[in-house]
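Selected chains from the complex are presented in situ; the others are not included.
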Amino acid sequence: MKRRAIYPGSFDPITNGHIDIIRRSLKVFDEVVVVVAMNLRKSSQKSGWFSPEERIELVRKVFRGEKRVRVDLCEGLIMDYARSHKVDAVLRGLRAASDFESEFMMAAINRELNEKVETVFMMTGKNLFFVSSTVLKEVAAFGGSIQAYVPRPVWLAVKKKLQLGELR
Amino acid sequence: MKRRAIYPGSFDPITNGHIDIIRRSLKVFDEVVVVVAMNLRKSSQKSGWFSPEERIELVRKVFRGEKRVRVDLCEGLIMDYARSHKVDAVLRGLRAASDFESEFMMAAINRELNEKVETVFMMTGKNLFFVSSTVLKEVAAFGGSIQAYVPRPVWLAVKKKLQLGELR
Amino acid sequence: MKRRAIYPGSFDPITNGHIDIIRRSLKVFDEVVVVVAMNLRKSSQKSGWFSPEERIELVRKVFRGEKRVRVDLCEGLIMDYARSHKVDAVLRGLRAASDFESEFMMAAINRELNEKVETVFMMTGKNLFFVSSTVLKEVAAFGGSIQAYVPRPVWLAVKKKLQLGELR
């Protein structure tokens, strides 16, 4: 039986922490769909760097040639997406105990909305637990280099935006 | 590709919380092996109710007829067991944020010991998050009924032990 | 001696989680006043669905006929309200460990401001711990049904607002 998981998030932009989770999840799932989601809790509070289309394009570049990783956009409820796309599981990374409770609540309500889909969690790699899009944006915005924490296509795109003064 | 997960724990005895995790994990894995482990951290501090053989027998009774759930004993390191039994993932239930950190550390060291096997986590069902073997033992030891929180074979075995005065 | 508690919050809108806390608190208190507060910490960051007057009206509908539950508005400091309304205790619900610390700090400073009033906490019911106004608003905004988590008058009001396109 083929198992498909979705990995929802804002991915603004995708980091090495996300990539680590995706690669490791391929030991458990046959296919992983990176879902750039518009409706994750709190996402609206985050200032955007990249448009949804740009985020998708960056994920696509990173996983070019890897047939088991796809990328998609979701503009509604994640659990509605899961229902209409034959998804077996929602994948979420846990970086810290502070993530735990909001993830626990979200997993509980998602299960209420669609009890056929399970949420499974993986812990981020030990070298990457402190890498979040939010922290990286701040470091970059103040002139620090984030090259070590993002894949090459992201680093190039960030550098370009910084040079054009498009990032705050 | 067939995916096999192991679900290690002390299972002294198996509770409805464990059973909920196992059933839901079958949506993600093709086979789940319940591994009664002798070496989980802190397990030595817990006072035992059932012998490892009795625990295995109770798990077997509960999943009689369910071919995708097996039960086994592990007397050494879980990650050595995983290596020699073609395991894709270690499954762990998370009941609360306080579980998170010790699980995070254990997952990290397990990955050091065997990086081919991933640890995946599932949250316990909302009605069962407060059900642990430890709490149930205490409730039973002081005369409370735990019938609602354990499968029938466990309840019968506990009642018998209580009548014989074998549980403290 | 009659005991009166206030239960402050934003109640935008009142959920089944709030109602569970209020009903259970009536075993401890003779009267509970639901206080729609303008000045709770962080409340300003939440996007409002209902006006304070609408929130009060919804609470009133839910507890129509229940004489021991009243509803009021507080535009200043909760502890000043408590002082001028002969309040014995502030009631707060705890849903998760992450609530704990901000509540602990708030209870500490409230006690500094008015040491005659104690803050007492009750844990949310096991089926409702994941129900918060914030989560429900997001689910509803993306087309999910929240009917199971709010009282009927709230569900009718939300549906009407959604149809009029007033909720974002």
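So that you can tell them apart, the chains are marked A, B and C in the order they are listed, and the count of residues begins at 1 in each.
Note that a residue touches a chain if its C-beta (ideal position, glycine included) is under 8 Å from a C-beta of that chain, and two chains touch if they have at least 3 such contacts.
What you see is a predicted model; the values in this text were computed from it and never measured.
Visitor: All chains share one sequence here; work out the copy total for the full complex from the 3 shown.
Guide: 6
What we mean here is this: only the chains that are shown with their structure count from here on.
Visitor: What's the call on chain B versus chain C, same or different interface residues, using the half cut on shared numbers?
Guide: Counting shared over all numbers used gives more than one half: same.
Visitor: Give the rotation angle, in degrees and rounded to the nearest 5, that superposes the C-alpha atoms of chain A onto those of its identical copy chain C.
Guide: A turn of 120 degrees brings the C-alpha atoms of chain A onto chain C.
Visitor: By C-alpha centroid distance to the whole-protein centroid, which chain wins?
Guide: Of all chains shown, the one whose C-alpha centre lies nearest the global C-alpha mean is A.
Visitor: Rounded to a whole Å, what is the gap between the Cα centroids of chain A and chain C?
Guide: Result: the chain centres lie 33 Å from each other.
Visitor: Could you state the distance in Å from the CA-based centre of chain B to that of chain C?
Guide: 39
Visitor: Tell me, which residues of chain C touch at least two other chains?
Guide: 96-98, 129-130 - these are the residues of chain C that touch more than one other chain.
Visitor: Using the touch definition up top, name the residues of chain B that touch chain A in the complex.
Guide: Where chain B meets chain A, its residues are 1, 3, 24-25, 27-30, 88-89, 94, 97, 100-101, 103-104, 107-108, 111, 116-123, 126.
Visitor: So in the complex, which bits of chain B are touching chain C?
Guide: On the chain B side, the touching residues are 96-98, 126-127, 129-130.
Visitor: Mind listing the chain A positions that touch chain C in their complex?
Guide: Against chain C, the touching part of chain A is residues 39, 41, 45, 76-77, 79-80, 98, 101-102, 104-106, 108-109, 112-113.
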